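In this view, the complex is presented without one of its protein chains, the others remaining in place.
Lettered A and B in written order, each chain numbered from 1.
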Amino acid sequence: LDLASAKASGMVGEKADGYLGAVQGGGEVAALVADINNKRRAAYQAIAARNGTSLQAVEALAGRAAQDKTAAGQYIMNSSGQWIRK
Amino acid sequence: MKVVLRVSTLLLLAAMMMVAATYHFLPQIVSAVLSSRLAAAGYAKHQITISDIGWHKAVLESFRLDADDASFHLELRNIAIEYALNELIHGRIRSIEVASLQASVKSAPPAKESTPVPLPVATFALIPAQRVLIRQMSVVLPEGSPLQSLSGSIDYQSGVLHAPMLLASPLGLVHVRAEVGQDGHVDVALNPQVAGSKASEMLSLAGTVSRQPHQLQFGGRVHADAAALWQLSARGDLNAASVAGRIDADVNFSLPDQLPSTADAFFSALIARVHLLVDLSAVPQGALKQVTGRGGLSVECRDAGCDWHLDGGGAFQASLAAATSPIVLSWPSGFAGRVDIADRGLTLILPARQSVRLGRFSVGSAALPETVLGLDAPLRLSYRDGVWHPQAVALAVSPQSLQLAGMPVTHAGAKVALQPAAGGGINAALHVTGVNAAVPGMQPFPFDLSGTLALDQRNMTANATLATQDGMVQLNGRVVQQRATGDGAGTWSVPAISFSREHPLSRLLDLKKAFDVDGGVLALTGSSHWQQHDGRYVVSHHVEIDLKGGSGVVGDGLFEGLSTRMVLDGEGGLRSKPARIEMASFNNGVPIRDLSVNLVLKLPLSGDRKPALYLSDFSASLLGGKVSSPEMVFDFNRSGSSFPVLLEHVDIEQILALERHEGLYGNGFLDGSIPLTWSPAGVSVSGGKLAARSPGGKIRYIADNTTRALAESNMSMNIVLGIISDFHYHQMDVAMDYAADGRLLMQVHLAGNNPAYANGRAVEFNLNLEENVLRLLESLRVAGDISRKVDERLQKRMKK
Partner (left out) sequence: CAPTVKVEVPDKPITINLNVKIEHEIRVKVEKDLDHVLSQDSGLF
């Protein structure tokens, strides 16, 4: 399973905190989400360090950017925690 | 038998009588026969007095004849002719002795048709007499010819000729020695009588004449001093020219034994093969400044035409009125051609596929380096009555780089076709490919140019079409200039340039700052008139610009839907009539839509003046509201200018959304006026005043957990967060100042309350806000994908 098809088939979506979330369960999906999020966290820490700002600030901006860039029809989590199609 | 006898005796008697009569009347008979032949040959007026005719000798006291058209007069005195009857029948004479011969030749009018008249002097080898002796001879030559007269004696004895002569010429008396030897050997030499004059030996000719059936053949060598020969042959008007150098030639030619009297017949009968070694320089009159020729020239003539071939190179210098320095036209070795001779003129034909070299020269504002001109089609030049008439010329110009009005221009080859037009005019057609001109401010882009030029006594008219090789731009132009005054007018038009990513404006213009147009259709037309006013040219221009749907990059933003129709006029600089400009959208972070303005543009064309823009009735929609300005001036010649910018009904919700701050929300509408100051360094505002429309609106800020965690430890921060979690304001006043570096200072005063806080107690909110708008816009561009698009479009240009 790869990220692009997972997103396209609505199995995963972008959360406001800059991380991936599993829309439907399943071992394979959970493994993918964990793997991607670990890599993202490492990237966010690097960016925070390089720009002298907090990880949370980077996560917040990442969330906004990821949700803005999510293609129409794919899932994003709204401020009250529900998965909605963009 | 008697009868027979009687008849034969009768016959005998008759014969005897005949012989006696003939003998008695011989002189009259001979003169009758002669005069009928002379009359037939066009010499009706003649007078022959025969004093005695015998079986072996005849003596004529005089022999006079005049050409009907008075072009030729001949008079011979005391002529003694010896003959043998049997030879006479075959037309051969033993000897002719003439005491004196007087002849005068008027300017020879063209003989009507070619009546072969045996010229006594030239064809002695053909004279049936074994002995001809003319003791004293003088021939007067036509006035026009530089040679005045020829006098001397002729002694010819069975093939051997001695003819010492004296020639009166512009160079004074010239000794002429003409010898024909027994074996047909011919030796002719011309030497000036004045010893030591510059031309020691003017002309010498040595060779042999052989008689073939009906043919006179000569083969031999000729050495000549060109200067002397030129003066001998040059007609009155040309003798101002000077010629120097030597001619050494092997000459072979053959002629029918009866020389045709018309030039055409002569040349068509002439068969000649001449090889000259020429080392010549001539300074002719008129346009030709100097002709130099060195090396071998071989000529083969037959049927009134000669093929010639040059072994050495040569050149001629011509000075044209328009050219500042003389033009040197040189031809390489191996250059060949043909000369056709017909009706008193000749046509020089240079076959195609040959090239001549045009030396460096400059005409007007064009400076051309050495150019190789290939003959695309045979070049014909006809020469009649002293004037060269060029006929069709088709040249191929080799690729080169040249200077045009101070600009380096290169081209990949050109075709030039020239046609003489009526009244001494010239029609030229020109096609140049791959032209690249380093025009300041323009990108170098190769274009093809094809045009026509018509030059007549009054005007020079030129039409041209210029098309870039990538087909992006086509320009049609027409210029008419009066040759006398130089006044003229030109019209040009660029039908339609369709901008695209592949063909952006930056392909044409050298756009340094971030600005490019890569969409839309531009059409241009224009005309210029120039007139001379006391020595100076006044040039007036008229330009019409029509742009539809223009889109592209300006600064860091993108624009679309730019349309305008602009008409500019002027002399030194261009000034536009008020032109309506519309732009669908401009986005450098904050989208501005439906911009429109009336523009008057002042565009200086030269000198150090800079452009100036006078805008009026500017309006656009921005953040849900409208921005407008009655008048804005951007005059780059002045340090700056200020003008009011009005904001109406700007949506606060959209302003706050720009901050993209999680949990921040607000609404309401702002109106106000911003006194904006512009200078080439940038834009600034001081004392901007904005106010919210009644009834006001709400401001809500739901802080995220980290900010709330911070607030726990700070009482006042806690109160503030509590109030603005749902703040209803009924009054908002904003005072703002903005500096060119992007720093925005705003004093915001809010009056209102939070109904759910301290049971809606009134709150006065004074907020000092500082922000860098340029950074904000930059961050908006990143988020809105604008900067990626801008970089992509500008990147395309850098990569090119």
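Throughout what follows, a contact is a pair of C-beta atoms (placed from the backbone, for glycine too) under 8 Å apart; a residue touches a chain by one contact, two chains touch by 3 or more.
All values derive from a computational prediction rather than experimental measurement.
Between the chain not shown and the residues B:Val538, B:Leu605 or B:Ala758, the one that touches is B:Ala758. From the options B:Asn86, B:Gln182, B:Thr485 or B:Asn766, the residue with contact to the unseen chain in the full assembly is B:Asn766.
Set against the missing chain, the residues A:Val23, A:Ala62 or A:Met77 yield one that touches it, A:Ala62.
Even with one chain removed from view, chain B keeps its contact list with that chain: residues 659, 714-717, 719-720, 723, 751, 758, 761-772, 775-776, 778-779, 782-783, 788. Of the residues in chain A, those that touch the hidden partner chain are 3, 36, 39-40, 43-44, 47-48, 50-53, 57-58, 61-62, 65-66, 69.
As a working rule, only the chains that are shown with their structure count from here on.
Of all the residues in chain A, the ones that touch chain B in their complex are 54, 56, 60, 64-65, 68.
Within the complex, the chain B residues that touch chain A are 660, 662, 704, 706, 783.
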